[in-house]
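Left out: one protein chain. Kept in place: all the others.
All chains are identified by letter, namely A and B, in their written order; residue positions are counted from 1 within each chain.
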Amino acid sequence: MTLASERLAELGLRLPPAAAPVANYVGWVRHGHLVFTAGQLPFDENGTLQSPGKVGVDVDIATAQAAARLCALNCIAQAAAAANGIDNIARVLKVTGFVNATPDFRDHPAVINGASDLMVDIFGEAGRHARAAVGASSLPLNACVEVEAVFAVRE
Amino acid sequence: MTLASERLAELGLRLPPAAAPVANYVGWVRHGHLVFTAGQLPFDENGTLQSPGKVGVDVDIATAQAAARLCALNCIAQAAAAANGIDNIARVLKVTGFVNATPDFRDHPAVINGASDLMVDIFGEAGRHARAAVGASSLPLNACVEVEAVFAVRE
Partner (left out) sequence: MTLASERLAELGLRLPPAAAPVANYVGWVRHGHLVFTAGQLPFDENGTLQSPGKVGVDVDIATAQAAARLCALNCIAQAAAAANGIDNIARVLKVTGFVNATPDFRDHPAVINGASDLMVDIFGEAGRHARAAVGASSLPLNACVEVEAVFAVRE
């Protein structure tokens, strides 16, 4: 069986540092084997917000998918920090994706597939999660997408 | 004590098949005694999306309530699949309802009551849950409502 860390390398990815929130909250909290991540924005490794704007007007679906993928990578980085390493992540349980979209937008699932596909690319069957994808009228810093996740981690 | 399966029959309802998502996610994930469902849309038994549109413009409150009830039935179907039967559901823990609504809409609780009432109709006291009801600027496929839930299930 391929380890998640090996799969990450095969994909040519590396985990960014788990972003430190700038307010009175934290990037992850662990309770038993559950890890809740904070909502992650599409910041790249340099801390630059990728593709801000409203999906359906400023940002097209392919670009928003790439941003959702980046959010998912940041979620995984938080969970890996909580678990002392990505290979201690047992399962992706739940993903919630908020798409900064116009009132007539209806392709939220396509956007959040960018996050879900990365989870499965990295964790295989253990990456398959329950998911909700919804529209937000606005998001922090005008991000085009925000993703949060709940993980199960090993002892 | 009436079983949930008996109550379902008394209500003249039957569980739809737990809908298979079309993307890289699943309809439910179980972790210990917790079950997270994916966000459910108001698909009927034939897979037809009921009452698409924006509540307050295209869809009235009574129609949106019926759609929320359908979402809840789909959530229960997912949890029943996770638990090997509806009678193994121990408690509805949390319901989150997203209403596709105009900026001036304020009756989200009335809409999501369609989901909550069904939970209590079927499970009695065990159906009473913590709940959040919020507005979404848009939802997948222009659904008028989306509901996700967390359940506790028996061993």
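Quick notes on this structure:
Convention: a contact is a pair of C-beta atoms (placed from the backbone, for glycine too) under 8 Å apart; a residue touches a chain by one contact, two chains touch by 3 or more.
Computed from a predicted model, the values in this text were never measured in an experiment.
Contact with the chain that does not appear here is found for just one residue of A:Ala80, A:Leu93 or A:Ala136, A:Ala136. Considering the whole complex, the residue from B:Asn24, B:Gln78 or B:Asn113 that touches the absent chain is B:Asn113. Within the entire complex, the positions of chain A that touch the omitted partner chain are 21-29, 31-32, 36-39, 54, 96, 98, 100, 103, 135-142, 146, 148. The set of chain B residues touching the chain not shown comprises 33-34, 91, 93-95, 99, 101-109, 112-113, 116-117, 119-120, 127-137, 150, 152.
Going forward, only the chains that are shown with their structure count from here on.
Chain centres here are Cα averages; for chain A and chain B they lie 24 Å apart.
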